[in-house]
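Have a look at the structure below before the remarks.
A single protein chain has been removed from this complex, and every other one stays in its place.
Labels run A and B following the written order; every chain starts at residue 1.
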């Protein structure tokens, strides 16, 4: 029997990595076969093996066509892996850049992944801004400067996740990652795998 | 000449049934040929005739693939009926469950229905919460406990309706069902059929 594919998204600084590490621990404890994959990692591996890039930053500089083809190929590989157990895919519903918000789960990608669920990890905007200020090293850190800007980004993130879900028929689960309660957030994700 | 297909959605407790009964009455008075179908009923009939389920609750327990195939088949049947008059389809843009918000009009369904219009019946969140508290028996009653939670659900509902409309090119009409004015809400829906 095939496992489930759960896509987990969240704006940078929301604490997604902590929640996913906790989800892996809980799944193991419950005897659930689970692999957590990072979409960027899978794409980077593919791009390297095809001789397209040497470092990660070069992916964003490929032609948009090439990037989309890579994304769709990565999505198909990931979907295939779900035949031997459940998969959590760590990725983004949107990526904020100077060119605006890029959809992280555009039509060809979401169609290839056909996830069962899309989980949007959220947190208080104030807490996220504080966390970002402490950890200047967060990768893909968006340039939201104020809580108001971050609220706007979080709205776009929700709307993009819902659009992607309508395309593939997945449910969208909003999970609040409250300060010091990553375990609770993780258990809501793990319950989707049961 | 083919009739129109109007999809009507709204969160539980918004008073959709009252509005649709009123719409049927008004359409009859105006000599408009109109059938109101409930998407869940059509799916249940199909599922029973195929020996897949014996009661309605079993539908949600079918494999997701089977559910989506059923939905698309129901959508095609409904679209066919619009050749002999207009159809209002009573359904949901989202269904709130423990697994999150399921899209009620995902891509294959909305593509098969290709409605002319999607009507989102709305009401004051305070009034909906009060109505839900009075009528514990509302079917599919979502678990929103507070007005704030309901506002969030209503936002997701709007966004899902808009996503579905972008897929099929339908217009999205937001109709406010004010306390004691179901007739006015109904007349806005009936005017789409003229």
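Simple rule for what comes next: a contact is a pair of C-beta atoms (placed from the backbone, for glycine too) under 8 Å apart; a residue touches a chain by one contact, two chains touch by 3 or more.
All figures in this text were calculated on a predicted structure; none of them were measured in a lab.
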Legend entry - Residue among B:42, B:173 or B:186 touching the omitted chain: B:173
Legend entry - Of B:67, B:116 or B:153, the residue in touch with the unshown chain: B:116
Inset, instruction - Could you tell me which of A:97, A:145 or A:191 touches the chain that is not displayed? - result: A:97
Inset, instruction - Over the whole complex, note the residues of subunit B touching the chain we left out. - result: 116-119, 158-159, 162-163, 165-174, 191-192
Inset, instruction - Identify the residues of subunit A touching the omitted chain, counting contacts across the whole complex. - result: 64, 68, 97-103, 105-108, 110, 152, 155-156, 159-160, 163-164, 166-167
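In this section, only the chains that are shown with their structure count from here on.
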Inset, instruction - Using mean C-alpha positions as chain centres, tell me how far subunit A is from subunit B in Å, no decimals. - result: 31
